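Here we show just some of the chains, and they stay where they sit in the whole.
Letters A and B mark the chains in the order given here, with residues in each chain numbered from 1 onward.
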Amino acid sequence: MNSAILLDLLGIALFAATGALSASRKELDIIGFLFLATVTGIGGGTARDLILGVPVFWVEQPLYILICAVTAAGVFFTAHLLESRYRLLLWLDAVALAAYGVFGAYKGLLVTGSPIIAVVMGMLTGTLGGILRDVLAGEPSVLMRKEIYITAVLAGGLIYVATSLAGLALPLAAGAGFAVALFIRSGALAFGWS
Amino acid sequence: MNSAILLDLLGIALFAATGALSASRKELDIIGFLFLATVTGIGGGTARDLILGVPVFWVEQPLYILICAVTAAGVFFTAHLLESRYRLLLWLDAVALAAYGVFGAYKGLLVTGSPIIAVVMGMLTGTLGGILRDVLAGEPSVLMRKEIYITAVLAGGLIYVATSLAGLALPLAAGAGFAVALFIRSGALAFGWS
């Protein structure tokens, strides 16, 4: 398993978990958990693949749907144990944003070869799942919060694309992009960077 | 005309009617009726076809747009006669959800052969039109209501896929899926099942 696949799975599973936590906050039933987890988990990647003109990843490999479903079920049976579901949602969303954003930039670069498209694809892939989650749950979008959000995924994508074009090996370039994005978003969450 | 086409037309026309009823509640002009009816009528199927990678149905056959337009006009001239437009909207939405959800599962199975994708496509096709309608009209999404909604379309899709793979003829499998989905959603509406 290469490092890109790792970011892909991490992003999808964690975004699915944030969708399930959102369902928990809205006191939906288990089907609501499955639905919101799946839409959040696969939303960004679906738009990415459509725009890139490649087959949608989960239509090719339904296993991704099962990952979302299992994650949703896990959250369904444990979320009531948490003290602050929204706090956890924000932190999982931060890791997912960093991972899935870099994976989006990776796939965008792979398919088009254009650094600009790669960076835009990273932002789109990283943010769309969360946007759909918030719109569907009727909550204010995480994008509109005061502290830094989009900047983190943009920086991660830029670092990945720049180091990758400079010849850095995939695990290092992907790791650097992920670390930078996560560092920025974590600082925003922990210290209110804005 | 086979039974799948019947479900397709039923779903599109009724979803269009719910969009028009939503426009009526918002006191839009006739163009607003046409717009909201068309988006609601063709929204779910459009996303389904894009994700499946097949030509979008109404681009191939513009007649579907005319069905939405005629439905919108019909509602425009009669909706003021109704006592409760929202009640009617919910019931038409229920039949449309059942019909279009099963048709989505049918098309998903036809194109990909995967039962998982078929069930997901059923849910997507059945729910997206209503989601777009509610987001555009600025109303709380029907998905977030307390009583059962997504479960109905999921059950209908599962029944259709299971009976279809078991060898049941199309009219029977489609009819069974439709009946189950409508039964569950009707119970939710009539008796508040949740």
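Here is the rule we go by: a contact is a pair of C-beta atoms (placed from the backbone, for glycine too) under 8 Å apart; a residue touches a chain by one contact, two chains touch by 3 or more.
The shown structure was predicted, so the numbers you read here are calculated from the model rather than taken from an experiment.
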item: Overall number of sequence copies in the complex as this file defines it, 2 displayed; value: 3
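Going forward, only the chains that are shown with their structure count from here on.
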item: Rotational angle, Cα trace of chain A fitted to chain B, multiple of 5°; value: 120
item: Chain A and chain B, separation of their C-alpha mean positions in angstrom; value: 29
item: Complex contact set, residues of chain B against chain A; value: 50-53, 112, 114, 116-117, 120, 123, 127, 131, 135, 140-141, 143-144, 148, 150-151, 154, 194
item: Complex contacts: residues of chain A adjacent to chain B; value: 26, 28-29, 31-32, 34-35, 38, 46, 50, 55-56, 58-59, 62, 65-66, 135-138
